[in-house]
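Every protein chain but one is kept in place in this view of the complex.
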Amino acid sequence: MPEATATIRLEVLRYRPEEDTEPVWQSYEVPLRRDWMVLDGLNYVKDSLDGSLSYRWACRMGVCGSCGMMVNGKPTLTCASYLAALAPGPVRVEPLRGFPIVRDLVIDLREFLDKLKSVKPWLLRDEEPPLAAGEHLQTPEQLAEYKPYSMCINCMLCYAACPIYALEPGFVGPAAIALAQRYNFDSRDQGAAERLEILSQHEGIWACTFVGECSAVCPKGVDPAGAIQRYKVAATAAWWRSVLMPWGAR
Amino acid sequence: MPRPREPFFWALFSSGGMIAALVLPALALWLWVARPLGWVAGPTGPELAALLAPPLLRLCLFVLIALALFHWAHRFRYTLYDGLQLAHLYGLIASICYGGATLLTAFAAWALWHLPRLP
Partner (left out) sequence: MNPAYRPYHPKWHRERMPIFWWLGQLSYIKFIVRELTSLAVGYAAVLLVAEVCALDRGAAAHARFLRFLAAPPVLAFHLLVCAALLFHTVTWLNLAPKALVLRVGGRRLPDGAVVAGHYLAWVLASGAVVWWLRGGL
């Protein structure tokens, strides 16, 4: 299919642990198609130029959170970033910052997944109502309380944008706290106090200094920075209540 | 609650930040720019002493000074951790920041207490 022969250069940070001691840059010329995303460029590289390039992707439509990478130094979903908007290039593609690099553009997620699990991102109930009582009912207003935080696709662009996450290894991070808040604000959940115990330790939320870059790069409008600030206020209020009124129930 | 210090200092930081944000610009511009430039006449020494005569106002000024100092202490501590990557000096930096703020606050209390009574 004859298209314009315009090309754009992708400069990709490669890292092959069996060969390289440090990451190295490698350039590829890919066709500059009007409707191509950066991900399409990477797929072209893998299909036609260099099959050894490793990277993650899945849905290619911005809902799975797999294809997050640094594009020209900015954490981006490569499936949502037009190549033409980055013309004339070159386009620098690097793995998400702040995570160990496994190979090429693939990073190790386990630290994030452990931190996510530690905030217990599921409904915590003190007691389960009997089945005969029916479903938990929720009004639209109650849904609106937590809905933005539920839009998180775990793409970790916020972690790559957060300088504190790169500096402070114990920081739980924006997405994990936003997801904790998603459950804290859910009217069906009764686990806010339990999560507070975990997150109120030094690294949990207090390492955050409200840089705000996490919310700036979030592709889903989750606003993790807002979630964290609200959590700081709530945690402080809870602490003062426990100090001034220690006899009260939590 | 493990490590109960952080919510306490964050409360001081945030209330200090709010009070500083609301009150300090007007105070600073008046006392340290308009007054030395002669745009406004006062308050002169005796006038300021009169303004601070009521104990309630001394208390207000003390609260402003104390909260502003602890706002600085908490925020600067984290700026050093993150900006200069000095987080390994955790104890030293915390002592200098909060210790310094405590000392200055105590000194402010003493100074305000000892303001000369008006005849």
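In this document, chain identifiers A and B correspond to the written order of the chains, with residue numbering beginning at 1 in each.
To be clear about the criterion, contacts are C-beta pairs under 8 Å (C-beta built on N, C-alpha and C of every residue); 3 or more make two chains touch, one makes a residue touch a chain.
Because the structure is a prediction, the values reported are computed rather than measured.
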item	value
Omitted-chain contact residue, chosen from A:Q26, A:S118, A:S187 or A:T209	A:T209
Touching residues on chain A - with respect to the absent chain	15, 17-23, 73, 97, 100-103, 108, 141, 144, 163, 166-167, 209-213, 216, 223, 225-226, 229-230, 232-233
Hidden partner chain, residues of chain B it touches	14, 16-18, 20-33, 35-37, 40, 42-52, 54, 57, 61, 64-66, 68-69, 71-73, 75-76, 78-79, 82-85, 101, 104, 107-108, 111-112, 114-116
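Everything below uses one rule, namely that only the chains that are shown with their structure count from here on.
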item	value
Complex interface listing, chain B residues touching chain A	1-4, 6-8, 10-11, 14, 75, 78-79, 81-82, 85, 87
Complex interface listing, chain A residues touching chain B	163-164, 167-168, 197, 200-202, 206, 209, 232-233, 235-236, 238-240, 242
